[in-house]
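Scroll down for the structure; my scribbles are underneath it.
Of the protein chains in this complex, one is absent; all others appear in place.
== chain A ==
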Amino acid sequence: MMRAKAILRNPPLLTFLLVALVWLIAGLSLRGFGAYGHLRYLLELAAVIGIAAAGQTLVVLMGGIDLSVGAVITVTAILLPLLSPAWDPTGLVGVALVLAIAVGIGLLNGAGATFLQVPPIIMTLAMATFLQGMLVLVAGGSAVTVQNPAVLLLGQSRPLGVPAGVVLWILVSACMLLLIHRMPIGARFLALGANPLAARLSGVSTTRNTLILYALSGFFAGLAGLLLLGMNRQGYVGIGDPYLLTSIAAVVLGGTSILGGRGTYAGTIPGAILLVTTTALITVVNASPGWRSIMFGSLILALLMISGREARR
């Protein structure tokens, strides 16, 4: 009984158990779901969400929200082919340039939130709208094809049978857990999220930490964009759109308080897996895309109501 209560009070573990349960039931009842290839595919899809949600987790922990994640993913996916110079055989120059742009967008978000005191929800939404307009001007309506070797390697290779994207996600997860739980800055983010005034009076700089935070969020969204582009081989306007809601949903499914100050990336990991599993199960149902969208939206809402219960403050 005590143990059951401890599990209920540990949202990351709870989400993880939920994923295991869904996989078990689906694997036993649906032909092909439990195949190694299918599960690997699910993890590969979850990696994109998980990496995009890494920055989102940090932002939410500090009591903010980043609505420009989807737009940043699209920006990196479309700009990478344009910014990869032909003389660079590795493709790393293009990768560095695009990630620098993603970080720059994040810094602008942070600057708006801290210097201009624009609420993050407005600041990042305005940024997303602005970026979408820019992309239409730059790319027109056409899709771009990627030839950058580094990005293709990231999206297509499978060292030791594990997709490179999943390897990248494992690396990102390790860094995130280290940052939140073992570095001073993680404790500062949490303190700022739970009580910004007390944190500020304790010598925690709001400005500095807000800038770092949104820069990181931009960086991780950019990374997710590169992975998505490598997996897709093509970039187009709107490619990142589905990842805005899913990045927030993964964070909240993992038990991180949407109000800030409480949570961990350890919950976002199973949260991302749960989301792609849900999508996969809906795909199995023979329904039109419209109905699938409606089902997906309702399911996310239901899942959030189950796992995102939180005491009002």
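Everything that follows uses one rule, which is that a residue touches a chain if its C-beta (ideal position, glycine included) is under 8 Å from a C-beta of that chain, and two chains touch if they have at least 3 such contacts; residues count from 1.
Keep this in mind: contacts and distances are computed from a predicted model.
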(message) For the chain not present in this complex, what protein name does its UniProt entry give, out of "ABC transporter ATP-binding protein", "Glutamyl-tRNA(Gln) amidotransferase subunit A", "FAD-dependent oxidoreductase" or "Putative tricarboxylic transport membrane protein"?
(response) "ABC transporter ATP-binding protein"
(request) Kindly state which of the options A:Leu83, A:Ala187 or A:Ile258 is in contact with the chain not pictured. (result) A:Ala187
(message) Among A:Thr90, A:Gln156 or A:Ser202, exactly one should touch the missing chain; which is it?
(response) A:Ser202
(message) Just checking the interface: what residues of chain A touch the absent partner chain?
(response) 178, 182-184, 187-188, 190-191, 194-195, 197-205, 261-262, 313
